[in-house]
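Before we start, here is the structure in question, set down as structure tokens.
One chain of protein is taken out of this complex; the other chains stay put.
We just call them A, B and C in the order they show up, numbering each chain from 1.
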Amino acid sequence: MPIKNGEQYLQRIDDNLPDIRIAGEQVEGKISEHKAFKGLMGTQASMYDMQQEDKWKAVMTYSSPLTGDPAGLSFMQPKTKRDLASRRKMMQAWAYKHHGFLGRAPDYMNTALMAFSAACGLLEEKNPRYASNLRKYYEYCRDNDITLSHVFIQPKAGRVETFLRTFEEPAAARVVDKNKDGIVIRGAFLLDTQGATSDEILVLPAPFPSGGAEDSPFAFAFAAPSNLPGIRYVCRESFVGGESAYNYPLSSRFEEMDTLVIFDEALIPWDRVFICGDENMLFKLVDESRFHTHTSTQIMCKNIAKTEFLLGTIETMVEAAGLDSHAHVIEKVTEVIVALETLKALQLAAEKGAARDRWGSMLPDRKPLLAANAYFPKIYPRMIEIIQLIGASGLIMIPDEKDFDTEISGQLNTYLKGIDLNAKGNVQLSRLGWELSVSAFGGRQTIYERFFFGNSSTVNNRLYNGYPGREAFKRRVKDFLS
Amino acid sequence: MPIKNGEQYLQRIDDNLPDIRIAGEQVEGKISEHKAFKGLMGTQASMYDMQQEDKWKAVMTYSSPLTGDPAGLSFMQPKTKRDLASRRKMMQAWAYKHHGFLGRAPDYMNTALMAFSAACGLLEEKNPRYASNLRKYYEYCRDNDITLSHVFIQPKAGRVETFLRTFEEPAAARVVDKNKDGIVIRGAFLLDTQGATSDEILVLPAPFPSGGAEDSPFAFAFAAPSNLPGIRYVCRESFVGGESAYNYPLSSRFEEMDTLVIFDEALIPWDRVFICGDENMLFKLVDESRFHTHTSTQIMCKNIAKTEFLLGTIETMVEAAGLDSHAHVIEKVTEVIVALETLKALQLAAEKGAARDRWGSMLPDRKPLLAANAYFPKIYPRMIEIIQLIGASGLIMIPDEKDFDTEISGQLNTYLKGIDLNAKGNVQLSRLGWELSVSAFGGRQTIYERFFFGNSSTVNNRLYNGYPGREAFKRRVKDFLS
Amino acid sequence: MPIKNGEQYLQRIDDNLPDIRIAGEQVEGKISEHKAFKGLMGTQASMYDMQQEDKWKAVMTYSSPLTGDPAGLSFMQPKTKRDLASRRKMMQAWAYKHHGFLGRAPDYMNTALMAFSAACGLLEEKNPRYASNLRKYYEYCRDNDITLSHVFIQPKAGRVETFLRTFEEPAAARVVDKNKDGIVIRGAFLLDTQGATSDEILVLPAPFPSGGAEDSPFAFAFAAPSNLPGIRYVCRESFVGGESAYNYPLSSRFEEMDTLVIFDEALIPWDRVFICGDENMLFKLVDESRFHTHTSTQIMCKNIAKTEFLLGTIETMVEAAGLDSHAHVIEKVTEVIVALETLKALQLAAEKGAARDRWGSMLPDRKPLLAANAYFPKIYPRMIEIIQLIGASGLIMIPDEKDFDTEISGQLNTYLKGIDLNAKGNVQLSRLGWELSVSAFGGRQTIYERFFFGNSSTVNNRLYNGYPGREAFKRRVKDFLS
Partner (left out) sequence: MPIKNGEQYLQRIDDNLPDIRIAGEQVEGKISEHKAFKGLMGTQASMYDMQQEDKWKAVMTYSSPLTGDPAGLSFMQPKTKRDLASRRKMMQAWAYKHHGFLGRAPDYMNTALMAFSAACGLLEEKNPRYASNLRKYYEYCRDNDITLSHVFIQPKAGRVETFLRTFEEPAAARVVDKNKDGIVIRGAFLLDTQGATSDEILVLPAPFPSGGAEDSPFAFAFAAPSNLPGIRYVCRESFVGGESAYNYPLSSRFEEMDTLVIFDEALIPWDRVFICGDENMLFKLVDESRFHTHTSTQIMCKNIAKTEFLLGTIETMVEAAGLDSHAHVIEKVTEVIVALETLKALQLAAEKGAARDRWGSMLPDRKPLLAANAYFPKIYPRMIEIIQLIGASGLIMIPDEKDFDTEISGQLNTYLKGIDLNAKGNVQLSRLGWELSVSAFGGRQTIYERFFFGNSSTVNNRLYNGYPGREAFKRRVKDFLS
């Protein structure tokens, strides 16, 4: 099947329901109608629909090199700056649909898989079959418009630091068996966002190190259908406030579930195995595929859309509360404007500075993207804090939509209106501010942005060590002093 | 009735149910069994119970000067430093019961009423009846252990700034009629915390100014039973996550509802009127009663208990995650320790520096309290941020208590345990961190602390203008330069 | 005279010595040999020399439209994006010569004058003679390579706020007489940076408002030779540490003197008068000429060069102290890298987004420049703080170059060396860090960057009010909610 529409997206997930646990129960029936997943899946369906809409088709798709059929443009390997711009426009279209609230919109994993596949030459020498598996898996996903999730990180109980602390055998994910059909995996991974609402899952763990071994049971990479026997998804608490888009404008549409995904003797067929045993190759594949750089383009689109949405929200709140001449309010709004201009400029710089890499990809300049990856986790919580500081008690005093349907509506209309905004609109705006900055949905968004690409130490090291040109600046100072 | 116990507290509220609206419905039946109020009322009942427990009785009560019966000690006017210490110990006892999460534990309003009543001499000259009303009302509350809420602030729609923006008649609260029975009030007030779970309400609005008039309809102060006809409480969304203390350790116990309270032709009997018409007197009563100073003692107890609870939570999280040797973690924990030591020291300084005021009260030193009032709204959000930074994705990956009762419990036990902490304990700890720093309950607490005594501009001005001794420092510099 | 070289620059200033006071004395003889000015003038001379060097000539100059002679390229009105790029390259060449330490390198005022002149159409309607004066003055400066300073701001004693406080007649600058030869000016202006080392001075005061008058004595704009009778420059303390480039690598070369410039019945000839009496025109000329936008291009070049110099210094310090694996050091270095990438990206975005304005100039996009103008005053002090935090006591323990010429040099060599850096080099590096972050030279640079374009309130308002597109974001939120 080439590009799918929303209906097809929903149906495929419903038809292939994985083992999903939430609040002590297993999901049964149509997951697309389950209250914890319905809103998100509806949003994502509307995004897939764009692929077949006349207005958007040209922006959203390209011809599959293999089949000639239309494929999602985020699967396309960029070979020119023009390709980069096309990819950006496609990603912007989706980002403005979800206003940046989906951390795992499908174009994220489409891009990741494209990057890994383009770099499959890395695997060629030692194991050409794995290289071929990876390339074919990419083609399969592209030409069938597969929706993917992925996992990297294991729970603390599976990590080497824990072992060093407790001297207990860690519950690290590992290959427990290999047989003619494939490899057998036991272990768990954290925060598989959208794991429950994707067709397939891609697994590339940070391996439990055993000294650079070439035959480590902890080093592997593979993909599998989400409903493969032996895979189970344990959901966190749902942060969907309810179905009312008035009461819960964000969580009713954008609540991506995160899961603990558990592999219990899951058998992965050989043609879905990309790495098995070689520790170093895992690091190389992540690093040299420039996975972070390629996905950063998608993330920039998301972050810019989100920042614009926050700026619009804040300015609307300022307007409704009549605060637009207060110096301390202006100061805060300008902080958000500076953030937006910064992100837009860094995106532009990455695209303008792109260059062809050894895999034939037109690779955006890493420097501004690494800088943006260090910047956004700091500025996002500040923008949310600004909403709290401007919204104040208005963010708390939020009656329900239903209150407006009772005999007290007259009183609400009198006392809760804003400047040039009726009470119902004003309360709705407050509820939006509340969902962003007070609710569990908003809280999870803040955590997510803080740790999107790892903790600050990881992100800083990536920038510090991946920043070319530092020697030139030191040289300049030495010349100046000599 | 002298001091009440928890049972009596619950019954009195249940018996005198006000007009309360929540999510489109009116509360009926026993409010103490309503899911939005049950947990809080249970907590508060256990606090009132302490008044009659042998272990606590001496700490919690004193003899009413009027009846000789035991009365809640937070009603006691402090006349000596020893009284101040007794008041502090009583307030600490309650604060450690609710760990600082109740912004409107009953001792807050007991203290406020004591301060206003002690200063009733202010009203004496112009209207001795009002002075007498205030004094008698205080005695009534003290000797009947009345639970009070109060309001100051009107919705934006009622404020003068709104008028200046829109040139529409503001919906400001006002006296619409006076008759032989009392005064008739129309208007609304914001954020009546615990309005729905108190016996009575005290109203002291910041008046809509009409030029220092002595007969302004916007200047008044009074008290009324919460269920007086013409008073209605409109609740915000409830942030109680559920009844499970495992899943929702905080919101199941400490969720104080905030309400919009609406007066619709409510008739206030003359003997409950304290000010009517005199704008300046309102300012004087708030300022010269040293209401802020007296209640700050209670707030310091609350804030210290809360900070200790946060420190304990953070250290437990650090321990469970095995992070206690990371420099950046140590840095963050020490920030919290510094906050705790600072608050404790400021409390001590206020008590040591106390002096008798003109009302005969032993008044704590305002300087350290005003400083603390400016400090806590900044440090509280930072402590919550520290929880986010240390807890990271652990704050998100929160399965439900019920998941541990299913067949997947073995997997959870394997993969979600912490260092020296089993999975169920570790998830519970995560849920506590989540309630503090991610959930709507936690978000509301952050907003509440940010704006406890007004926005930062108000708090700064109060400190700047109320800080004696500044001239001495300027003089020192001038002497140094001359 | 067309473009001048360094020798000619020095000689012209020496030959036309203004009335300059410093530390109780009047400057006499060659100012270019005076210890407070020598280093700076030498640096600036080397910059002018570049205009005639084969290597740089093409980058630094263009043909004067009037004479065909080479003129400084920063005088060129940009009409295409290519012109903008040429201007940027010219400005980068100078910026990398002074590493961003000159706030008033000549290209700053060359650009300002170009912007004002290009907008002289503003003056045309009401007073075509003023328009002509301005255009001719620009041509004169361009074709004679005049070095300019300028002033906007009056001392507090001359401002309206002071009047409102003291009810004394403010000492505001004003036209005290007009006669056939010109206008007579009395008053003073603050912080005429490089006033003492420029050929001419341009004066465009923020006028003392008298109600939008068209004949206000406080509203004027003019230019004059620096040594015009009746003009006096009072210097602040010199921050030149000494002549040794080892001891004072920065202040021995880059110390720009700031002066209080006093006009005492100075007669400005009519052909140098651009505005006289019309208050509104002053605001319009500054605003509608897009003076801030044009000069911001020059400032971005300066700020980027400076940030690169700081980054190089910090990384050299990290290397010499062996700190490059400390997480908290890496964190700080990455902050500086993020700042650099941000500035470079904003510069790129401004240039890419340029558009022709109504004066025929290719005007850079204001948005990223306004954002940069709000950003740099915050990040510069932080970068200096980072030098303090990394340099620590090494920034203090700075013996003199001469100590290395005495019998104690052996001991210094043993105890003060760094990692792979001998003691003399290590101390020199420390002295550089000291000049940046501890010395009066460095302190003045920090103040200068903090207030370059006004205080934060001014800068924020300029961004807030000058930011197009905000309505679109509000609209998006309203659509989302409806």
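Please note the rule applied: a contact is a pair of C-beta atoms (placed from the backbone, for glycine too) under 8 Å apart; a residue touches a chain by one contact, two chains touch by 3 or more.
Quick caveat: nothing in here was measured; it's all calculated off a predicted structure.
J.: Of the residues listed, C:100, C:158, C:353 or C:368, which one is in contact with the missing chain?
T.: C:158
J.: Of the listed residues B:10, B:134, B:362 or B:432, which contacts the missing chain in the full complex?
T.: Of the candidates B:10, B:134, B:362 or B:432, B:432 is in touch with the missing chain.
J.: Touching the left-out chain: which of B:66, B:164 or B:348?
T.: B:348
J.: Which residues does chain A use to touch the chain missing from this display?
T.: The missing chain touches chain A at positions 327-328.
J.: List the residues of chain C that touch the chain left out of this view.
T.: Residues 21-25, 153, 155-158, 161-162, 165-166, 171, 188, 190-191, 232, 234-237, 247, 258, 260, 262, 264, 321-322, 328, 381, 385, 388-389, 391-403, 405-406, 408, 411-412, 414-420, 434, 437-440, 442-444, 446-448, 450-451, 455, 457 of chain C touch the chain absent from view.
J.: Need a quick check: the contact residues on chain B for the chain that isn't drawn.
T.: Counting over the whole complex, chain B touches the hidden chain at residues 99, 249, 308-309, 311-313, 315-316, 319, 327, 330-331, 333-334, 337-338, 341-342, 344-346, 348-349, 352, 367-368, 370-371, 374-375, 425, 428-429, 432, 456-457, 460-461, 463-464, 467, 470, 472-478, 480-481.
Keep in mind that, in the parts below, only the chains that are shown with their structure count from here on.
J.: Need the most distant chain from chain A, centre defined as the mean of C-alpha atoms.
T.: The most remote chain is C.
J.: Taking each chain's centre as the mean of its C-alpha atoms, which one lies nearest the mean of all protein C-alpha atoms here?
T.: Answer for the innermost chain: A.
J.: Would you kindly state whether over half or under half of the residue numbers at the chain A/chain C interface are used by both copies, giving same or different?
T.: The interface of chain A with chain C is built from mostly shared positions.
J.: Where the centres are mean C-alpha positions, what is the separation of chain B from chain C, in Å?
T.: Once rounded, the distance between the two centres reads 53 Å.
J.: So, what's the distance in Å between the C-alpha centres of chain B and chain A?
T.: So the centre of chain A lies 40 Å away from the centre of chain B.
J.: Return the residues of chain A touching two or more other chains; collapse runs of consecutive numbers into ranges.
T.: Counting only residues that touch two or more other chains, chain A contributes 457.
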